[in-house]
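Before any comments, here is the structure.
Just one protein chain is left out here, and the rest sit where they should.
Right after this comes subunit A.
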Amino acid sequence: MTAQLAAAATLSAGTSTGEAFQFWVLGTIAVIGALCTVFMRRAVHSALCLAGTMIILAVFYLANGAYFLGVVQIVVYTGAIMMLFLFVVMLVGVTAADSLKETIKGQRWLALLCGLGFGALLVGGIGNASLSEFNGIGEANAGGNVEGLATLLFTRYVFAFEITGALLITAAVGAMVLTHRERTERARTQRELAEQRVREGKYLPPLPAPGVYARHNAVDIAGLLPDGTTSDLTVSKTLRERGQIRDVSHEAINDLRAIEQRAEERLERTAIDAPTFKRAEEASK
């Protein structure tokens, strides 16, 4: 209780040194995270940076006395929305990096210029506003932050709250309608598929497993045929389309070379070989 009162006292007046320290450290990290969100080339990295920024914003909410919003920020934003983003990034393709080709000439610099101008306008507006008076949230939070929010939500803002329910239901139905695909033709049975394969004279037996003929059995490594070439048939179609097949046909030779070199070092042949090499080089000069 005393701690709460002390917190309320600090929140009602200006800010403590601790809060200033927290603001400058976390604020810097938040801005860096936001910049990384914009300038990282891969969507996954952008999403992770944005999640970090959102967690820091949650800390700022807590510092400003918005205890309920701080927790909701972590649960809803970083917990649900960012994970939804990551889910879609996985669906759409993790490896897809943004192309850096400009379609409109000079668009990027113009955009940066616009951003700088907009920021200057915003900062100038805040600087010119008379924001010297601070009432502090301590009094409003006296009966508890959640209780205070609930009182407002179910009295003054109750109509908006009801509308929010309608909005959420519409969004859920909309997402289902947008992602649902109606099957326009009957699904072919296994028998029909088999008959079609025989008719077309395609590869009839089951596809070979990856890497069984070589020394590796990872799924992204193509199996070696008896003549030493790799067979793309052994790798799953998804990996083939993404171009994520690892070629290990040269690895065996490289391994052998490494073993030979190590054996030479162990047998101290290099001590004898090195001067001969030098002499050979000098002779060639």
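The rule is simple: a residue touches a chain if its C-beta (ideal position, glycine included) is under 8 Å from a C-beta of that chain, and two chains touch if they have at least 3 such contacts; residues count from 1.
Throughout what follows, contacts and distances are computed from a predicted model.
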Quick one: the chain not pictured, UniProt calls it what, "Adenosylcobinamide kinase", "ABC transporter permease", "FeS assembly ATPase SufC" or "NADH-quinone oxidoreductase subunit K"? "NADH-quinone oxidoreductase subunit K"
Missing-chain contact, candidates A:A111, A:A194, A:A209 or A:I259, resolves to A:A111
Across the whole complex, the chain not displayed is touched by subunit A residues 11, 14-15, 19-20, 23-24, 27, 30-31, 34-35, 37-38, 43, 46-47, 50, 53-54, 57, 60-61, 64-66, 68-69, 72-73, 76-77, 80-81, 84-85, 88-89, 91-93, 96, 98-99, 103, 107-108, 111-112, 114-116, 118-119, 122-123, 126, 131, 133-137, 139-141, 145, 148-149, 152-153, 156-157, 160, 164, 167-168, 170-172, 174-175, 178-179, 181
